[in-house]
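Now for subunit A:
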Amino acid sequence: MLVKLMKHEFHATGRVSLPLCGVMLALSVVAGMALRFYEAIPRAVGWIGTLYGGSVFAVAVGVFAVLMQHFKRNLLGDEGYLMRALPVSIHELLLSKLFVALIWYVAAAALIVLSVFLVGALSGEFRDVSFGDLWDALRQLFSYRDARDWVVLLLGVVGALALVTLLFYADFTLSQSFRKHRLLYHVMAAVIFILLLRLTGSLNALIGRMAERGADVIGGADGPTAIYVTGGMPWLGLAELYVSAAALYVLTWAALKYRPNLE
Partner candidate 1 sequence: MSTILECRALKKRYGTKEALCGVDLTLETGRIVGLLGPNGSGKTTLIKLACGLLTPSGGEIRIDGKKPSPETNAVVSYLPERIALPLWMTAQQAMDFYGNFYADFRRDAAEDMVERLRLERTQTIRAMSKGTREKLQLILTMARAAKLYLLDEPLGGVDPASRDYILRTILTGYREDATVLFSTHLIADVEAVLDEAVFLREGGVLLHERVDAIREERGKSVDQLFRELFAY
Partner candidate 2 sequence: MDWVFRADEPIYTQLCEQLALVIVSGVYAAGERLPPVRELALDAGVNPNTVQRALSELERRGLVYSQRTAGRFVTEDAARIEQARAQLARDRARDFLGAMARLGLDRTQTLALLEQLSGGDAKP
C-alpha cells in the first residue's frame, strides 16, 4: 500500500512540479545557446538569463510549496475524507508523503545541477574542461573522507530535509487540531521549539567538547580538527537530528489519529 500511496503522491504533486522542472530545463537550453551570442545581443541574452534564473528559483520554491500545499489539502482538507477512509494506516499516509517529499528535493536539486551543467555545456564554456580532470579534482577534494563520512553526510542531509518537512507537517496538523484553541497551540508550539533549541544547543556543546578533546589528542592541527568536528563525532548530532524529526513525526501522527479536525 505504501508504494501505491507514493505513486499517488507523485501523480498529485508531479502535475505542477514536473512542468516547472521542464520549463527550467528548456530555459537552461535556451540560455546556454543564447550565451554564445552574448557579444551580439547582450541585452536579450541578459533577459533570457534572468528568466532562467527565475525558473531555477521557481523550481526550488515551487517543488516545496506544492508538497506542502498537497499535504494540507490531501490530509487536512476535503480530500482527507477520501484519504483517511482508505484501508491504509496513518503511518503509511505520512511516510508516503515524507518519502515522496525527500525524493522530490533530491530530484529538484539534481535537475537544477543538470540545468546549470546544460547552460555551461551549451554555451561552450566547458570546451576546455576535461571530465577526467573534473572527476579527479572531486576525488581529491573528498579524498581524506572514508565511506563512513559519506554515510554521515548523506544521513545528515536527509535528516535535515526530513526535519524541515516534518516541522511544516506538524505545524499544519497541530494548528488544525487545535483550531479552536489557537492560544494553547501557540504556547505549545513555542515550548516545543524552545525544547528543540535547548536539545540542539546542549548536544552541540557536547560534540564541540568531545571534538576539542579529540583534536587535542591528535595534536591540534587545523585539518584534523575540522575532520573531527564534521566527520569524527557526528553521530550524536545525527541522533539529535533524527530524534527531533521522530518527535515531530509522532506529534503529527498523534494529532491525525486522535484529534483529526477535518474541515
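Quick note on the criterion: a contact is a pair of C-beta atoms (placed from the backbone, for glycine too) under 8 Å apart; a residue touches a chain by one contact, two chains touch by 3 or more; residues count from 1.
Behind the choice of candidates: all candidates are chains of the complex that A comes from, given by their letters.
Because the structure is predicted, anything quoted here is derived from the model rather than measured.
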Touch assignment for subunit A within the complex, options 1 or 2: 1
Contact footprint of candidate 1 on subunit A as seen in their complex: 1, 4, 7-8, 12, 15, 74, 78-89, 92, 180, 257-258, 260, 262
